[in-house]
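Yeah, one chain of the complex is gone here, protein chain that is, but the others are all in their spots.
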Amino acid sequence: MARRRLLANPGARISLGIILALVALAVIGPWLNPNRVETLDWSFIAADPGIAHAHWFGTDRLGRDLYVRTLAGARVSMIVGLVASAVSLSLGLMYGAIAGYVGGRTDDVMMRLVEILGGLPLIFFVIFLTVVFGRNEYLLFVSIGAVGWLTLARIVRGQALSIRRQEYIEAAIASGAGTARIICRHVLPNVIGPVIVYATLTIPQIILLESFLSFLGLGIQEPRASLGTLIAEGAGEMEAAPWILLGPGVFLTLLLVCLNVFGDRLRDAFDAGTRR
Amino acid sequence: MTEDREPLATLSTRALRVDYPIFGGTAAAVRGVSLSVGAHECLGVVGESGSGKTQLFMAVMGLLPSGAQVSGSALFQDGEILGLPPDQLNRIRGSKLAMVFQDPMTSLTPHLKIGMQLAEILVHHRGLSWRDAERAALSALDRVHIPDPRRRLKQYPHELSGGMRQRVMIGMSLLCEPALVIADEPTSALDVTVQARILELLRELRTQTGISIVLISHDLAVVASLADRIAVMYAGRVVESAPAAELLRGARHPYSALLMQCVPDFHRARTERMPFLAGQAPGAAEPERGCAFAPRCPRSTERCTHERPALVAVHSGAEVACHHPLT
Partner (left out) sequence: MSEPLLDVRGLGVDYRGVRALGEVSFQIYAGETLGLVGESGSGKSTLARAVLRLIRASRGQVFWRGMDLLRCDAATLRSQRRELQIVFQDPLTSLNPRMTVAGTLAEPLLIFERDLTAGDRHMRMGRMLERVGLAESMLGRYPHELSGGQCQRVAIARAMMLHPKLLICDEPVSSLDVSIQGQIVNLLSDLQSEFGTAMLFISHNLAVVRHISHRVAVIHDGNLIETASCEALFAAPVHPYTRALLEAVLVPISVPVPVCAAPDPTGRGRV
């Protein structure tokens, strides 16, 4: 029902189409171009984009082809975004469901932890980790992991609190169901609605976070690229070679906007469903 | 509007239909209903869930969701009320034409105090000052016999019991001295004892003010205690209507008769089996084939499954839609 309503909406269709196109481009795109990510083409340093020399997006200061690099960076950003989102969401979901359903002392303690982590100034936290552990790509996952699940945990906990009072939960208890079964079979399926919507909005947030951290030099390291590092690079060259910024910038913007639009439409479709 | 005669009916509908578009066609919640409520009269409308009784009057009040397709006509005090522009409709609704809903918990705004909700109506419709409106609210609560009304004015809906909330709703509906009050299942959410008192209140108010009332319920006993005339609805249509005394003495339509049996009688010997109607009413989405009640009717014949019986007048004031009426 909700799916049908969603696909009928033009905004949803267009944004979904663009997202899928971008993903396809990131995966298949590089095959279309003879250049490789690491190849340094000394004959074309900081070259303008063009068809003739097969550097469709131009090259950077080191002669690396930007088309291939952009797509490689896109792949990294998307994978990190997806994986980190999946982990955050699962963690937030379980954490919130348990806190909300069990309630009492357990809930208090669990939510205190959420509040403490939520109060962390993220950048300082990341810088601190970098100072202690050195520049390490895995710190990226730790940082995102520390904060990505917090809001969802709060949302799910709120949902679980109201579900806990529902009669079908009482019925399940009266049927002899244990806490684990109730959380898995009764609480989680009924909080899914807002979770799915929040998930589609989390993914762009996490991609942006990763880009931001990488932009600051705290995330993905050379020679590997992510959209964030490419944008950082491009920002430095903005006056001399603006095209270096253009490719990854446009890609990232397009991806984030479409994910957000799709997430909004998804929420509308779900809301209309529940209103019935 | 001619001044020299009273309107024949305070509210009258003619062939009112309510349809909803669904995947693969339409669902007909109300399939052409013509009935009327006279001045000072109480019309009882009885029917099971899904019979269309609520949808009918929600259409009259203009409270249906935007997807609903309403056709036909509804005249309120000789003026067509269907399809009125919102500003004109809002002048009538809540003042001359009021509605009391089933669950007062959801129809009262939970975060506003009772006094505020009552006063707001008067300020909006009658242009009273807030001070005057509050005084009027106080007397409204008095009128519906709420004890300690001054304290209640400052309370929130959840602080009142179900019966008291319903009294507040009734008081609210009377604030602007309406010509007609539509009470939709006003007692269904309440205990039987509270039920009796609410109906008593409605009767008293009617005697005092002479307003017309439409009383909607799935419970014939509730309707019978207050109504002058009763209309029985099934699957979106009226299947019988008659003066209350006449209907209760002897129903003509088999459905009405079966509903009568479901009314509890403590003077009857206690039976093991509780009377009921087997099966369930058809949904709005199902197309009509012959008489909608035929599958559940003990008197149905071949003819009933093919030919839908028309609503026919038995005498002025009573009509029935049945091929094999009981009398």
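Going by the order they are written in, the chains are A and B; count residues from 1 in each one.
Everything below uses one rule, namely that a contact is a pair of C-beta atoms (placed from the backbone, for glycine too) under 8 Å apart; a residue touches a chain by one contact, two chains touch by 3 or more.
Keep in mind that what you see is a predicted model, and the values were worked out from it rather than measured.
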Touching the hidden chain, out of A:27, A:54 or A:171, is A:171
From B:164, B:214, B:238 or B:284, the answer for touching the chain not displayed is B:164
Positions on chain A contacted by the hidden chain, ascending: 166-168, 170-178, 181, 185-186, 189-190, 192
Which residues does chain B use to touch the chain missing from this display? 48-50, 145, 147, 161-164, 167, 190-197, 199-200, 203, 218-222, 224-225, 244-245, 248-249, 258-260, 262-267, 270-278, 280
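We adopt the following convention: only the chains that are shown with their structure count from here on.
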Counting in whole Å, what is the centre-to-centre distance of chain A and chain B, each centre being its mean C-alpha position? 53
